[in-house]
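Every protein chain of the complex appears in place save one, which is left out.
In order of appearance the chains are A, B, C, D and E, and numbering begins at 1 in each one.
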Amino acid sequence: MVEIKDMLGERAIIRQDGRQVDELRPVRITRHFTDAPEGSVLIECGNTRVMCTATFTAGVPRWRKDSGLGWVTAEYAMLPRATAERTDRESVRGKVGGRTHEISRLIGRCLRGVVDMKALGENQIQLDCDVLQADGGTRTASVTGAYVAMVDALRWAERCRIIKSAGKVLKDCVSAVSVGIIDGTPMLDLPYPEDSRAMTDMNIAMTGSGTFIELQGTAEHRPFTRDELGRLIDLAEKGNRELQAAQRAALDQD
Amino acid sequence: MVEIKDMLGERAIIRQDGRQVDELRPVRITRHFTDAPEGSVLIECGNTRVMCTATFTAGVPRWRKDSGLGWVTAEYAMLPRATAERTDRESVRGKVGGRTHEISRLIGRCLRGVVDMKALGENQIQLDCDVLQADGGTRTASVTGAYVAMVDALRWAERCRIIKSAGKVLKDCVSAVSVGIIDGTPMLDLPYPEDSRAMTDMNIAMTGSGTFIELQGTAEHRPFTRDELGRLIDLAEKGNRELQAAQRAALDQD
Amino acid sequence: MVEIKDMLGERAIIRQDGRQVDELRPVRITRHFTDAPEGSVLIECGNTRVMCTATFTAGVPRWRKDSGLGWVTAEYAMLPRATAERTDRESVRGKVGGRTHEISRLIGRCLRGVVDMKALGENQIQLDCDVLQADGGTRTASVTGAYVAMVDALRWAERCRIIKSAGKVLKDCVSAVSVGIIDGTPMLDLPYPEDSRAMTDMNIAMTGSGTFIELQGTAEHRPFTRDELGRLIDLAEKGNRELQAAQRAALDQD
Amino acid sequence: MVEIKDMLGERAIIRQDGRQVDELRPVRITRHFTDAPEGSVLIECGNTRVMCTATFTAGVPRWRKDSGLGWVTAEYAMLPRATAERTDRESVRGKVGGRTHEISRLIGRCLRGVVDMKALGENQIQLDCDVLQADGGTRTASVTGAYVAMVDALRWAERCRIIKSAGKVLKDCVSAVSVGIIDGTPMLDLPYPEDSRAMTDMNIAMTGSGTFIELQGTAEHRPFTRDELGRLIDLAEKGNRELQAAQRAALDQD
Amino acid sequence: MVEIKDMLGERAIIRQDGRQVDELRPVRITRHFTDAPEGSVLIECGNTRVMCTATFTAGVPRWRKDSGLGWVTAEYAMLPRATAERTDRESVRGKVGGRTHEISRLIGRCLRGVVDMKALGENQIQLDCDVLQADGGTRTASVTGAYVAMVDALRWAERCRIIKSAGKVLKDCVSAVSVGIIDGTPMLDLPYPEDSRAMTDMNIAMTGSGTFIELQGTAEHRPFTRDELGRLIDLAEKGNRELQAAQRAALDQD
Partner (left out) sequence: MVEIKDMLGERAIIRQDGRQVDELRPVRITRHFTDAPEGSVLIECGNTRVMCTATFTAGVPRWRKDSGLGWVTAEYAMLPRATAERTDRESVRGKVGGRTHEISRLIGRCLRGVVDMKALGENQIQLDCDVLQADGGTRTASVTGAYVAMVDALRWAERCRIIKSAGKVLKDCVSAVSVGIIDGTPMLDLPYPEDSRAMTDMNIAMTGSGTFIELQGTAEHRPFTRDELGRLIDLAEKGNRELQAAQRAALDQD
């Protein structure tokens, strides 16, 4: 990060990758990435690459039976060499780690937040987000990509006449982005080198109508003030608007 | 919840347990609850009761060795009949569930947020938060109680001359409280019946100087607006100020 | 332990905590310790403190279905800092240890020993014994406390008209106590420092009518003779009579 | 069991397999059953067949290091079709069951009870008792057989000059037998059909000098009186004396 | 292995145990080794000893229900001291290892290869192969022994009139043998010392009519040529013919 002392104020700060503080990394959303799933998306946010699949199945888990309501759930995982150092497989260790659990639950809540369970009927959507390459923001990219995969799965179900209308199941769209404070400066969409130096790190999932579904801020290294919180939310609002434009653009191609 | 239509506005809403919307449940902090741990606290927030112990041990986990820095970690668990229905023990099921993992990690981050790891030196504090009775807000009560247990453990270490000064290790105090929106009304400190009906549910950990360490808002049922976020934070600020007064009062008794 | 050489014989031996060799530690039984369970008891035997809850549920495990008989089962666990050194949680280690298994099974057998399964009908009672503080005799305290919790659960079931009569389900009462031989002297109710030095260690569960349900003696360090066995049983009979008086006193308060 | 009313009293009771109430099933101890282990014994008590191996290794577990003391430990398991109905493998279920844990610990304590850990030095003996066929009394047969395997392993270590003298390590011999009350009659050495009908079931491990190492009595179905306890112990004393004669006979053959 | 340079060519090579290169170790098949299983066989190939039991049960696993077809499955395991060094129990480690999995699956496939699932009807045969002593070739001995145990279980089912005819269920017989290349020479039936030095190691399961069911060759240490493959198969054909004669001889005794 190079700080240029001039009259432009905050915008003069140039990040290591050349971005402005309020600029997203390039986003690329590839639909129909694989053939088998009802929805299959590869989302790339800078160097972060996540494969998101949506599995649509008739029926719901036992505890949900005869409720007339559907269910949406998510699982997140990293391939062993998504990261600079290889991480052992959780299958080999015999248990799912705390971080994985935490992120899987976050993704599930975000997606459920835009689904009308009654309109879905007693059907289930399982979202699988597998990180092929990790460079920060894997959980937020997962939310953004999983939404597109879920839409494809719902459209498939509509075509198969399992549900009446994909549109009615979707109450809104949802995307998520990370923001953080680095050396005192609030920034949008942190790649790994920034993320690991952030004093505060926040993941914010928002709907297309600008409301919040998840807001998770963590400040192990230096607590943040209410003012800083305000500026982080400003950045997240901008980032999510742009991510949702990318989602729409991808979904319009058919 | 009974809504009284009169001129008093929001304050006229009386909750099922008779509290105002911005009122905490009664808090009771009992130090030295058991004898063996370096810090042992029973915290009661209404009917929620959590036993928080702090274990101080020389040395740090392997990945932290020779860093000159200490470490703080936390584990949360519920006794089987803390709840209305018995829940199976995670030891018997053979794995820690996602919710438990998520909460343990949250508590750890909150406590680490107020500890100067350099001043702690290569020592470790393990916080165990075991819920004896659950009536909503168990994770926030755990943070608030664990802080007091941690202070006791640091004072013990100071008396034993393992660390120079408990005060230097503590950068600030920390407490946490839940807030949420019920039937459209933001409220402070939700007991279980309110929590399960909340459209939005937020857990906010703050320091004594009024900054934020953790802010976790979830809105599976209805997204919240930026305005509502503002009012929830107002309530959390009030609640945390009062919880920190209770912490101080408890710690002053010796 | 101080041995006073005088004419009083064995009674002159004073234990570290000032007790006679045939004297129980102070017993305190608190019913309704928590609100949710059908039976909830805190039992304190000296510094040993165990929370015993009884969960009454309609129906029995699958293997017992359509037998017309009920079932009683127990689980024992220690909180991590019940002991001087922190012990890792079994949930985190991913398996229940041998000692825990052994004790859970012992408690279950003792309680089943006084229950008329036919009178209980196809209902199940699950006893959870969680040790808050351990100072020897945690398994015997668990049996003694769990009995009181079970009675409360049966009375609750009677009030709810799920069973006809709590009295008919209970064939007798049951309590348990530890005895052991320390430096050659048989003693009643061993706290941890004595227990760890005992040559022989025996846990004896008895009914109110003076018969035996469980008798588990172990002599890894020095085998015991049949004479010594006789004297240990004498002590256990005295101890169990007194524990049963404490149970009755607690159960009479309502 | 056929009861013959005549003048002979108790002795007139003939068991299903034709034995007297105080009669052991035929015992056969085969040493050197397999080649690899330092001690390898097949013990047959009636139809119960257990393969007991003793593994002698230099060094002790970490927690025992630099104590100058040895260690003895045991593991018990059943082959899937040792029983009338196949039982799933514990390896496949992914955990050791409570019963297995309990029995493994019992065997370990019994064998440790006759070993001078100082004379053993920092060496370890691991006893593996695998039940090939189960017809009651598998845990007691395991103790009796494991003792012989352990002696062979100690003699091997003496020949290899790892220990000075097998005789010095062995403080005494040990065997175990089951006794129980069936239809009100105390009996020795219960095969499965008797065991499953027993009101009281007791496993008693004794040394060659007639003292007790383990005494585990359980009376889920009908508590026993002190008189009955006395008669059960009489039977166990007789049974163990005979088992020890069989051990000696086997060990004398070389 | 001693190589004698004379006119006899390959046959002049004498192995450490005195066998010719194309000679099996002595085979011994003991039926009715234990009483409880429907089929129970001890197979000994040299010093390798495997206990094979066959459990016949009505009904099939859930995924096979209402197919009208039966199922055959196998589990393989080693007792801890089957080997020179003790191996930890997989039950204690909490998971089945890769080698065990691989072998269990191999045995299952071999046995299914000779069973007419339609003639078996909705019944299941579970084969358990437990290695009492391991000296190479445990997986092939398991296949050979399990076949005999399976035949006994089918004959039992025929006698019980659960199936019409054991003969109709069996499409053929099956046995397996190991072959390998040691110091450049193809050899039949490798004991452990040869197996561990083999450049190529192959396990070949064949039917009575001389066709192949499984052929698993591995050449981590030196790849093999197509010529060598031909000679290994020649050896395996000879070995399997002899093993099948031993199976027939054992099955004819009744």
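Please note the rule applied: a residue touches a chain if its C-beta (ideal position, glycine included) is under 8 Å from a C-beta of that chain, and two chains touch if they have at least 3 such contacts.
The structure presented is a predicted model; accordingly, all values stated were derived computationally and were not measured.
**Q** So which shown chains sit in contact with the chain we cannot see?
**A** When the entire complex is considered, the left-out chain reaches A, E.
**Q** For the chain left off this view, which of E:G18, E:P61 or E:G98 is in contact with it?
**A** Checking each option in E:G18, E:P61 or E:G98, the one touching the absent chain turns out to be E:G98.
**Q** Based on the whole complex, identify which of A:L132, A:I162, A:M199 or A:L251 touches the chain you can't see.
**A** Considering all chains, including the one not shown, the answer is A:L132.
**Q** Which listed residue, A:V72, A:V96, A:M117 or A:M202, touches the chain dropped from view?
**A** Here the residue in touch with the unshown chain is A:V96.
**Q** If you put the missing chain back, which residues of chain A would it touch?
**A** Answer for chain A: residues 34-37, 40, 47, 49, 51, 53, 55, 57, 75, 77, 79-84, 86, 89-96, 100, 126, 128, 130, 132-134 touch the chain left out.
**Q** Could you list which residues of chain E touch the chain missing from the display?
**A** Contact residues on chain E toward the absent chain are 95-99, 101-102, 104-105, 109, 112-113, 172, 202, 206-207, 209-221, 223-226, 229, 233.
In this section, only the chains that are shown with their structure count from here on.
**Q** Any idea if chain C and chain D meet via the same residues, over half in common, or different ones?
**A** Looking at both copies, the contact residues mostly coincide.
**Q** Would you mind pulling out the distance in Å between where the CA atoms of chain D average out and where those of chain E do?
**A** Result: the chain centres lie 34 Å from each other.
**Q** Rounded to the nearest whole Å, what is the centre-to-centre distance of chain A and chain B, using the mean of the C-alpha atoms as each centre?
**A** 27
**Q** Just give me the whole-number Å value for how far the CA centre of chain A lies from that of chain D.
**A** 60
**Q** By the touch rule stated above, which residues of chain C touch at least two different other chains?
**A** 94-96
**Q** Which two-chain combinations touch?
**A** The complete list of chain pairs in contact reads A-B, B-C, C-D, D-E.
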